[in-house]
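In this view, the complex is presented without one of its protein chains, the others remaining in place.
Lettered A, B and C in written order, each chain numbered from 1.
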Amino acid sequence: MLKPYVHKVQYYETDRMGVTHHSNYLRFMEEARVDYLEQIGYSYGRMESEGLASPVISVNIDYKKPTTFADEITIAVRIVEVTPVKLLIGYTMERQGEAVCAATSLHCFVDEKGHPISLKRVKPELYALLSSLTEKRS
Amino acid sequence: MLKPYVHKVQYYETDRMGVTHHSNYLRFMEEARVDYLEQIGYSYGRMESEGLASPVISVNIDYKKPTTFADEITIAVRIVEVTPVKLLIGYTMERQGEAVCAATSLHCFVDEKGHPISLKRVKPELYALLSSLTEKRS
Amino acid sequence: MLKPYVHKVQYYETDRMGVTHHSNYLRFMEEARVDYLEQIGYSYGRMESEGLASPVISVNIDYKKPTTFADEITIAVRIVEVTPVKLLIGYTMERQGEAVCAATSLHCFVDEKGHPISLKRVKPELYALLSSLTEKRS
Partner (left out) sequence: MLKPYVHKVQYYETDRMGVTHHSNYLRFMEEARVDYLEQIGYSYGRMESEGLASPVISVNIDYKKPTTFADEITIAVRIVEVTPVKLLIGYTMERQGEAVCAATSLHCFVDEKGHPISLKRVKPELYALLSSLTEKRS
């Protein structure tokens, strides 16, 4: 079983409205995604050393409740869909069981030169792994 | 005529992939929105002094091209739609005429206590102003 | 015994030189200070609820070795000196036993209105606690 990621909100992440600035959730998503990939055995470091990257091509974020300094945000990551050329990741963020934010990020796969690649062709074992973890196989 | 906002990418906004980290575009959107509201005569400062705020409730961002340090990103802001309780803002970002990012942010209106309000009822003149600037009236 | 604080460097904290951007260490110092105060029983939350704050009035940072994404930085915090009106905090940051950064932050004490106060007079028990933890008593 994968462990959800926990981000404790820092003072420097709040703004003068007294809440976590909305731009930081996009960073929490990256933190949780990095942690998730590490947990499934395919860390960013490993991807980089294998000449592979998976840049963000779009994001959607729904802010449901404000959070603030010292709040612990639990972030559950899931693979929503993977195709040979795209990866859709979902994020559910909760504070003490209450939903505070829901988001998705869409990624492509590129080689060291930044050229788009087919993950299925170039890294079939990672493609198979992500597929096995997917809610909606494709 | 409103002037588009220009953000020059800072060194601290890049990441080790050598490009502007994707989370910063959400900050550029806020910078451009703040500038836009100031240009139409309704700055954040004025809104705050009148006991009004317009928090972000969702965002969509499409990353089209990477940018990097010292790039000048020109951001055009437009009011896509305004209703008594919601405001949808669109952003088009270009670098030397080339589209690099497109985004929207959805906002509600709240009073000083953070309670949702009808802008049309509480600040009819701002509602009228935003409506007059809107692509798609509602 | 107090536990040192560990910060794992995030991707968004790196810059295009491939290393942790130097501005982030000032944020790591805040994270570690918040954690330290919580460990000694005087969290920021408690301070705030008691109408007390301790803003930063100066900082010194010596960068010794670059760090990068996924590095775990262990930060030891110590009270260097406390006087009725000032607090000097020291930070030693290591990665796997190797010193990467050393820093200090100097703080004053203010009430809810931001007016400087004597900690010794206003919160004698916190003053006594910080004094007891100090390397160099004054």
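Everything that follows uses one rule, which is that a contact is a pair of C-beta atoms (placed from the backbone, for glycine too) under 8 Å apart; a residue touches a chain by one contact, two chains touch by 3 or more.
Keep in mind that what you see is a predicted model, and the values were worked out from it rather than measured.
Residue C:59 is the one among C:40, C:59 or C:85 that touches the chain missing from this view. Taking the complete complex into account, A:69 is the one of A:69, A:91 or A:109 that touches the chain left out.
Mapped onto chain B, the interface with the missing chain covers residues 10-12, 27, 30-31, 34, 43-45, 69-70.
Considering the complete assembly, chain C touches the hidden chain via residues 17, 22-24, 26-27, 30, 53, 55-63, 66, 114.
Chain A meets the missing chain through residues 11-12, 14-19, 21, 23, 68-69.
Just so it is clear, only the chains that are shown with their structure count from here on.
Counting the residue numbers that touch the partner chain, chain A and chain B have more than half of them in common. If each chain is reduced to the centroid of its CA atoms, chain A and chain C end up 30 Å from each other. With touch defined as above, residues shared between interfaces to two or more other chains in chain C number as follows: 11-12, 69.
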